[in-house]
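Heads up, one of the protein chains got dropped from this complex, but the rest are sitting where they should.
As written, the chain order gives the labels A and B, with residue 1 at the start of each chain.
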Amino acid sequence: MTEFLNYLISGISLGSVYAIIALGYTMVYGIAKMLNFAHGDVIMVGGYVSFCAVFYLDLPGWLATILAIIVCTVLGVVIEGLAYKPLRQAGTLAVLITAIGVSYFLQNAAQLIWGTSTKSYASVMPGNLALGGVTIPYISILTIAACLIIMVVLTQFINRSKLGKAMRACSEDKGAAQLMGIHVNRTISMTFAIGSALAAIAGVLLCSSYTTLNPTTGSMPGIKAFTAAVFGGIGSIPGAFLGGILLGVIESMAKAYLSSALANSIVFAVLIIVLLVRPAGLLGKYVPEKV
Amino acid sequence: MKKRNVCAVAMAGAMCLSLLAGCGGESGDTADNAFKIGVIGPLTGDNAIYGNAVKYGAQIAVDEINALGGDIQLALKSEDDVAAADTSVNAYNTLKDWGMQVLVGPTTSGSSIAVASEANADRMFMLTPSGSSADITEGKDNVFQVCFTDPNQGTAAADYISENMPDSKIAIIYQNDIDYSQGIRNTFAAEAKEKGLEIVSEGTFTADTATDFSVQLTAAQAAGADLLFLPIYYQEASVILNQAKTMGFAPTVFGVDGMDGILTLPGFDTSLAEGVMLLTPFSADAEDEKTQNFVSEYKERYGEVPNQFAADAYDAVYIVYEGLKAAGCTADMSYEDICEALVGQITTMTFDGLTGADMTWTATGEVSKAPMAVVIENGTYVLP
Partner (left out) sequence: MKNLLKKKTTRTDFLTYLGVIVAFVIMFALQQADMLKNSTQGMLVPVCCFVVMAVSLNLTVGILGELSLGHAGFMSVGAFSGIIAAMSLEQSIPSDLARLIIAIVVGAICAAIAGFIVGVPVLRLQGDYLAIVTLAFGEIIKELINCLIVGYDENGLHVMFNLSGKLSVENLNMTENGVAIIKGAQGAVGVDKLATFPMGFVLVMLCLVIVLNLVRSRTGRAILSIRDNRIAAESVGINVTKYRLMAFVISAAMAGSAGALFGLNYSTLSSTRFDFNTSILVLVYVVLGGLGNIWGSIIAAVVLYVLPEALREFNDYRMLVYAIVLILVMLATNNDQFKAMLGRILPKRRKGAAANG
């Protein structure tokens, strides 16, 4: 039983990281309708920035996180402005390939800047809480809490604030939104800024849980988070949260009780089954095609 | 639509051509009378650390040899293979175009297997510094290894444990999508069975799931393991040590040569590695003069402490150098002739290097040297 609880906790903690990344994915997708494959690499940049802040500048963890958020936000806006904005009218595939180009660029630039060797990332919150036989690392608690807070704040922001309303309007119909006086380009840039800030937080939490950092750190969590976003229904914020947590728990349980060699396959198989039953994901809105 | 496509292809083509044209003339720092030595390894991508270490290690050896000013001068060229077998063959062909006479590489096992069959067909002498699979040299008389083979390491580790810690309950965590780790695990498990060692838990992971080990560690802890055998590379090992500590699980950790490098991992809390035992042919903290010189030179040039890959490559260049010297080769010989001369030399020579004393080679290409078991105390290797 205690083993099961341990597996569950590690799954939820893993899932929370996926969920934070998936939130960024889903927001960008909802508004710009593009799969931003470079999102995972922004996470990696966030990890490196906070690593350098702690390791070379001796800053405390929270300050390093803020620094990472600032750098990633700027980076996200710059990427959007240079690479994606000129392609606003182009097909989705052109944007997808550009995003892949940006992803390659970030990975190779990181390799040139920070070198190829793996860095060991000191957790921003070491230690653990022992409850009977169950041990809960503090970083897991922090991750889960951060994930919940981000989700609540983001939901409120999207539903209540003026910018949030503008985002929803853009996501429904860009043309109509523009006619209503919404600055569509600025709204999309803001979405990228928020998505990248989330990526920075995810980077710090991801690296704290898994303690290594290299130029390709972000790619696999990026793909998994993308899967999580689709799982929960891409474009839906509670969906991304639910998808992330479920994905993490399934992965952890599959590793523990089925086959660790096929853990990823099992995650993907569950995704396929869910999509066959609910073609728009768990919480996604199924929009029937208009004839 | 149509116009755009024409434009796309034309642009791509134009850029490609301009790039080709822009850099056609480069010839490198090749002296006419120098032997051309090629190095292949992943210089970019996930495994770039290994390829770059090999490149740097070989470069130091080449510079040292050239500084001696003897008859034998060496020219070095390194090519990237992103650790993919097919790209490695492309890199090999590029090096052949350059006029390579001896190949020191590739760095990773998969690439080495692919390139070894090419080198064997071409009669190019190949000495892989770090390709450890037994399949690299099998059936190829002109392919040799500097590092231990995987089966060798697994057996040696099991023997060492059965001699010194026969009653331990062993848990193994290994990476089952690379043959290095899977190979060592297989021979370890076989030898452990032979010696009556008890393996209580086995956990696997792949490159895609190499971030979270809590499941494998929980299983090992629940099975009552007191010795954790990690036939994996040090990056993953550092994560395991970190997470084991967070969980409050403190077994004796036993690693193989892939574990070397853990103490120099930037940002790693070396107190976590306290008491870790490993079998390694190279230690950057060894007291002998040769190692000291190499380590300080490497640190000065590249700002990092060399790992065993760098040391293997350094040795490999010296092995080639000794061979060329003893065989009396000259730089204007064809690579086929050099290959025949070196094959004759290497199987009869005894070599003392950074990664082992009295190294000898069998005709099958496998190296014979004694593995050294060390334990980490106060952040350095000491003999147990």
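Note that a residue touches a chain if its C-beta (ideal position, glycine included) is under 8 Å from a C-beta of that chain, and two chains touch if they have at least 3 such contacts.
Everything numeric here is computed off the predicted structure, so don't read it as measured data.
Student: Where does the absent chain touch, in terms of which shown chains it meets?
Tutor: Visible chains that the missing one touches: A, B.
Student: With respect to the chain omitted from the figure, which of B:D179, B:D260 or B:E366 is a touching residue?
Tutor: In the full complex, the listed residue that touches the missing chain is B:D179.
Student: In the complete assembly, which of A:L57, A:I70, A:I97 or A:L129 touches the absent chain?
Tutor: Touching the chain that is not displayed is residue A:I97.
Student: Looking beyond the chains shown, say which of B:N93, B:S162 or B:T264 touches the absent one.
Tutor: Once the missing chain is taken into account, the touching residue is B:N93.
Student: Need a quick check: the contact residues on subunit B for the chain that isn't drawn.
Tutor: 1-13, 15-16, 19-20, 23, 26, 43-45, 79-80, 84-86, 89-94, 96-97, 109-110, 113-114, 116-118, 133, 135, 138, 174, 176-179, 182-183, 186, 189-190, 202, 204, 206-208
Student: For subunit A, which residues touch the unseen chain?
Tutor: Residues in contact with the chain left out: 29, 35, 83, 86-87, 89-91, 93-94, 96-98, 100-102, 104-105, 107-109, 111-112, 223, 226-227, 230, 234, 259-262, 264-265, 268-269, 271-272, 275-276, 279-281, 289, 291.
To be clear about the criterion, only the chains that are shown with their structure count from here on.
Student: Roughly how far is subunit A from subunit B, centre to centre by C-alpha average, rounded to an integer in Å?
Tutor: 35
Student: Across the complex, what residues on subunit A touch subunit B?
Tutor: 3, 6-7, 10, 14, 51, 55, 108, 111, 115-123, 126-128, 130, 135, 137, 139, 206, 209-216, 220-221, 251-252, 255-256, 260-261, 263-264
Student: Within their complex, state which residues of subunit B touch subunit A.
Tutor: Listed in rising order, the residues of subunit B that touch subunit A are 43-46, 48-49, 52, 176-177, 203-206, 208-209, 211-212, 214-216, 218-219, 222, 235-236, 238-239, 242-243, 246-248, 265-269, 304.
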